[in-house]
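Please find one structure pasted underneath; my questions will follow.
The complex is shown incomplete by one protein chain, all other protein chains being positioned as in the whole.
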Amino acid sequence: MQLDKLNLLYRQLILENAAHPQHYGHLANSSYHLMLPNPTCGDTINVEMVFQAEKVAEIAFTGQGCTISQASASMMTSVLLGQNLVDAKKLIASFSRLIMGEPISDQENQALGDAAVLASVAEFPTRIRCATLAWHAADNLLDQYLEKKHE
Amino acid sequence: MQLDKLNLLYRQLILENAAHPQHYGHLANSSYHLMLPNPTCGDTINVEMVFQAEKVAEIAFTGQGCTISQASASMMTSVLLGQNLVDAKKLIASFSRLIMGEPISDQENQALGDAAVLASVAEFPTRIRCATLAWHAADNLLDQYLEKKHE
Amino acid sequence: MDNGLNNSRNDFEIFQQLINGEKLDYLDSAATAQRPVSVLKAVSDFYRHDNANVHRSINTLSSRATDSYEAARDKVAGFIHAVDSQSIVFTRSTTESLNLVARSFGDLVVTAGDEILVSEMEHHSNLIPWQQLAQRKQAKLVYIGLQADGELNMTDLKRKLTSRTKIVAIAQVSNVLGTINPIKEIARLAHEQGAYMVVDGAQAAPHFAVDVQDLDADFYAFSGHKMLAPAGIGVLYGKKALLDQMSPVQFGGEMIDHVDEQSATWAAAPLKFEAGTPNIGGAIGLAAAIDYLQALGMDKIEAYEQDLMAIVLKGLSQIDGLTIYGPLDAAKHASVLAFNLGKLHAHDVATALDLQGIEVRAGDHCAQPLMHYLGISAAVRASFYFYNTRDDVDRLISGLQRTKEFFSNAAR
Partner (left out) sequence: MDNGLNNSRNDFEIFQQLINGEKLDYLDSAATAQRPVSVLKAVSDFYRHDNANVHRSINTLSSRATDSYEAARDKVAGFIHAVDSQSIVFTRSTTESLNLVARSFGDLVVTAGDEILVSEMEHHSNLIPWQQLAQRKQAKLVYIGLQADGELNMTDLKRKLTSRTKIVAIAQVSNVLGTINPIKEIARLAHEQGAYMVVDGAQAAPHFAVDVQDLDADFYAFSGHKMLAPAGIGVLYGKKALLDQMSPVQFGGEMIDHVDEQSATWAAAPLKFEAGTPNIGGAIGLAAAIDYLQALGMDKIEAYEQDLMAIVLKGLSQIDGLTIYGPLDAAKHASVLAFNLGKLHAHDVATALDLQGIEVRAGDHCAQPLMHYLGISAAVRASFYFYNTRDDVDRLISGLQRTKEFFSNAAR
């Protein structure tokens, strides 16, 4: 019986984040927000951000989804909060490689904090999309901000 | 080499009818005419008829087609000319069975005259449609006439 | 241990494998069925011996291919008891069949102010084509509600079915709730109001005998891949008189009569709807699938699946906190069963089952309006076919129990 393998996917930290997500809710005056659907299931994640002094000053998310998508969104908000734009983009890139099962440096791993525990999702290919949804949304918001600045 | 089998299909009578078709052309004042296409090749046969005293008083055909379809049309015109409506319908039904390889009586066979030679087409399933096209058109014209009479 | 109806499981090589180290327990036949050896062999035998294009050449191979393709059409006509083969159009899928009706027939008969009736339990494929038709024609798309147990609310249907109704489009079996809808009665009511009856038979035709004449359906759509045939072949049955009036929606080879530079005329139905080279191998595979099903017997399949469903319903109703959507009476519940396990997300449940070799589906099942109606975003769905065994069912029940334990321990 392979339920043991479930422990690998559903680590304590993941279950806790899903049960008690951090930064869940709406921001008072977010200028950047994006809702992304997970086409395989119909779930959606909505991410909101406020930028100040070239930093992610505030971040929050809402949405329904599975344990993995909720936990991943929760962890993401904690990791990105307070980061400057360059570091935020870097963190998202590290996470993206981590989740695809590609090697990342110890330093990158440490920078991801709790989110590093999601590395095990790489072994569950059907669930990778659940884990990346919120990060895609955040990445998109960063790009939107950078583009606007550029104009 | 199976070209011998060609002799079976292309009997002398068939080749002659195709080379020198009988009743080829248009009728001066045909009230019934129908053009049918052979969808497998794009060939068409046009049949025209004049009815008088419940008989096929005049009949003719035009159209392009292969040896089999031209010969069959030619033979058909000779067989049907002068027949009364009931006999004409019967002859067409006999021909239809003959060409599908079904048994017909000696009497029916004799009534079909030259057209009986087309029996061999039954062994060339890809060519059956070529042989039946003109007869379908004639059958249709007889029905049209009968329906009109009925009104 | 039993091995599916008449030991049929042995005819399906896919069941010989392990999934995540466990015996494969395939409970996703409503998404697509598995294929028996005889179907795969029929298709490859065709390609190995008789392959040619159809309706085109007069050579020997082409005439064999055409005969096989048309024999498949005859077989399909017999399978659903159509008057004749000329009312059988080969398409890619149920989805294409329904789109063809909505586009060709819908555009012909629906005008501004008309109403199109669907139910709250339709699959997107029997919904969006009608939504689009309604938008094109300024017609109104009206939804028939459901009873609490997931059956169609016939009172609501009778109220909404009026002389304004032009088309009633309903699934014979819901792909989520498993509800079996009373099509024959609905068709009668529709015809009384001068409306046409379109039936989505995707989840019905594979599981019990269908008689389109007895139902008096005007159109009936289903997919080969849900009834053992290869993917890529579907069927649209239509009453011949209606097909004759309809315009083709795709144009090209095979479907024409005569073509000039600026105009063209069409072949007769069904060929006018089959532009281009059709899925010849798919049609031949579908004929082999029908042979297989008929050898088992559609009535036997129906009875066997009902027995399985009774066991599942009983087993699942004993799991605390598990919500079943759709009728609880096995006799009213065709081969699909949707549920949620407490507050667990359907995806988490599906992954836990997958790790035990149990393949179910989780998500919105291409029925978002139904999900909204039920007030959920996703559900788990287990679906069965004659090759599923008592053991498959037992494993689902114990698998769910283990899943529940895992998550309640984990969330301590």
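A few notes on this one:
In this document, chain identifiers A, B and C correspond to the written order of the chains, with residue numbering beginning at 1 in each.
Just so it is clear, contacts are C-beta pairs under 8 Å (C-beta built on N, C-alpha and C of every residue); 3 or more make two chains touch, one makes a residue touch a chain.
Just so you know, these numbers come straight off a predicted model, no measurement behind them.
The missing chain, though absent from the display, is touched by one residue of B:46, B:62 or B:126; that residue is B:126.
Although one chain is not drawn, the whole complex shows that of C:233, C:269, C:296 or C:336 it is C:233 that touches it. Although one chain is not drawn, the whole complex shows that of C:305, C:359 or C:392 it is C:359 that touches it. Although one chain is not shown, part of chain C still touches it, namely residues 13-14, 17, 19-20, 24, 26, 28, 31-32, 34-35, 40, 43-44, 47-49, 51-53, 56-62, 92-96, 98-99, 123-129, 131-132, 141, 143, 223, 225, 230-234, 249-254, 256, 258-264, 275-282, 347, 350-351, 353-354, 359-363, 366, 368-369, 372. Mapped onto chain A, contacts with the missing chain fall at residues 37, 39-41, 125-127. Of the residues in chain B, those that touch the hidden partner chain are 1-3, 5-7, 9-10, 12, 15, 19, 40-43, 64-68, 124, 126-127, 130.
To be clear about the criterion, only the chains that are shown with their structure count from here on.
Per-chain CA centroids place chain B at a distance of 46 Å from chain C. Spacing of chain A relative to chain C, judged by their CA centroids, is 38 angstrom. Across the assembly, chain A contributes no residue that touches 2 or more other chains. Contact of a single residue of chain C with at least two other chains is seen at no position.
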